[in-house]
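Have a look at this one.
A single protein chain has been removed from this complex, and every other one stays in its place.
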Amino acid sequence: MNKFAVFAPLALFLGLSMILFLGLDKDPSILPSALVDKEFPEFDLMALDDEHRQITREELLGDVTLVNVWASWCYACSVEHNMLNKLSDRGVKIVGLNYKDQVEDAMLWLENLGDPFVYSVSDIRGRLGLDLGVYGAPETFLVDAQGIIRYRRVGVIDERVWRNEFRDLYAELLVEAQ
Amino acid sequence: MHPLRRQRLQIVILIIFAGACASALIIYALGQNANFFYTPTQIEEGQAPKGTFIRAGGMVVEGSVKRDDISLAVEFSVTDGAAILRVRHIGILPDLFAEGEAAIAAGRIDDNNILQATEVLAKHDEKYTPPEVADSMNATYQSRQEAKAELK
Partner (left out) sequence: MSPELGHLAVIAALCLSFFQAVIPMVGSFVGHRSWMRLGHSLALGQFVFLGLAFVCLISVFIQDDFSVAYVANNSNTLLPLHYKVSAVWGAHEGSLLLWTLILAGWSGAIALFSGHMPQTFSARVLSILGFISLGFLLFLLFTSNPFERLLPVSPLEGRDLNPLLQDFGLIAHPPMLYMGYVGSSVPFAFAIAALIGGQFDSAWARWSRPWINTSWVFLTLGISLGSWWAYYELGWGGWWFWDPVENASFMPWLMSTALVHSVAATEKRGVFRSWTLLLAILSFSLSLLGAFLVRSGILTSVHSFANDPERGIFILWFLVIVVGASLLLFAIRSPQMANSTTHRGWSRETILLVNNVLLVTSTATIFIGTLYPLFSDVFQLGKISVGAPYFNFFFVPLMIILMLALGFAGFTRWGSTDVNLLLRRGLFPGLLSFFIALLVPALLTDSSSGSSYSFTAGITLFVSAWVLFMTIEDIYLKSRGSWINTKRFTGSYWGMVIAHIGLAACALGVGMSSSYDEQRDLRMMPGDAVKISDYEFRFGGVNRVDNANFVAFRGEVSVTDKTGMTINLFPEKRNYKAGGQVMTEAAIDASLARDLYVSLGEPLQGEAWAVRLQIKPLVRFIWLGSVLIGFGGLLAAFDKRYRRRKKVLDGQSNRGGLAFE
């Protein structure tokens, strides 16, 4: 009896660690997003740099796009910005969603830190943000060529996050689009 | 049976008995005290049991927070981007609670699909900066820049 009993702690521990490994894939802090695999919501907003240019959901179609929610008041966005610049240099199409911001502040920010966005839409009232269920900035949505949201990231994107969460899916979607 | 062996058998039976009792108690207590989490969409679809203590959460809808004039009663809505859930609560809201931020409410769903919350928790992501923060941060920048200008 004793011979087997001494192995019990080890067996229990190994079982536990299996569950812990499985559990690491779950992130309890992120509320389940109802939007993944749904269509990107309709919107009709003006471009950040040109108030006469109206942008709608149609402009997202046809290409695989990253939609990045940012604002000049957002500290974490400045941390992330460098990464976005790099991604845009690598040819990733990034659309900015300037969230609850002042146009002048936002323009100044892009002048100082560089502009990785194909264009930014100006969501001063946070209307689109509400439709997207945005918690805050930064947040990033990966939208496929059909305008379907395929992935959502709450928080900063850095090299590691890109590699682990976006890169493969992005490549897949590119293939899919062609 | 050999006395030593009988003693061992007794111990084994005792351990098994105690283990069974403990497991039963734990299962019972967990069943009583584990609170499930539902999204507003799930509640709208009727997946959440009525009258059972649950937790629900989402972003607090802008402009939805209404305080009663004479008591501590408060009503607000949370959304997950797809559905909206009304929440009623009597008491003090947490410091981090604000419109446009994530919150979790714990309580029971009543017949009108309103969550009667006994507890409201505000969630706060480390990497999230609300606009008010930015305003005060900009003010800090400015005052620092002004102070520097004065020194020169």
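Couple of notes before you dig in:
The first chain written gets the first letter, and so on, giving A and B; residue counts start at 1 in each chain.
As a working rule, a contact is a pair of C-beta atoms (placed from the backbone, for glycine too) under 8 Å apart; a residue touches a chain by one contact, two chains touch by 3 or more.
Computed from a predicted model, the values in this text were never measured in an experiment.
Judged over the whole assembly, touch between the missing chain and the shown ones holds for A, B.
One of A:M46, A:L61, A:V79 or A:V103 touches the chain omitted from the figure, and that residue is A:V79. Against the chain not displayed here, chain B makes contact via residues 22, 25-26, 29-30, 32-37, 55, 67, 69-72, 91-93, 95-96, 126-127, 129-130, 132-137, 139-141, 144.
Where chain A meets the missing chain, the touching residues are 2-3, 6-7, 9-10, 13-14, 16-17, 19-29, 32, 75, 78-79, 81-82, 113, 160, 164.
By definition in this document, only the chains that are shown with their structure count from here on.
Centres computed as Cα averages put chain A at a distance of 24 Å from chain B.
Chain B makes touch with chain A in their complex at residues 8, 12, 39, 41, 57-59, 61-62, 79-83, 100-102, 123, 125, 127-131, 133-135, 137-138. On chain A, the positions that touch chain B within their shared complex are 1, 29, 31-35, 38, 71-76, 100, 126, 130-138, 154-156.
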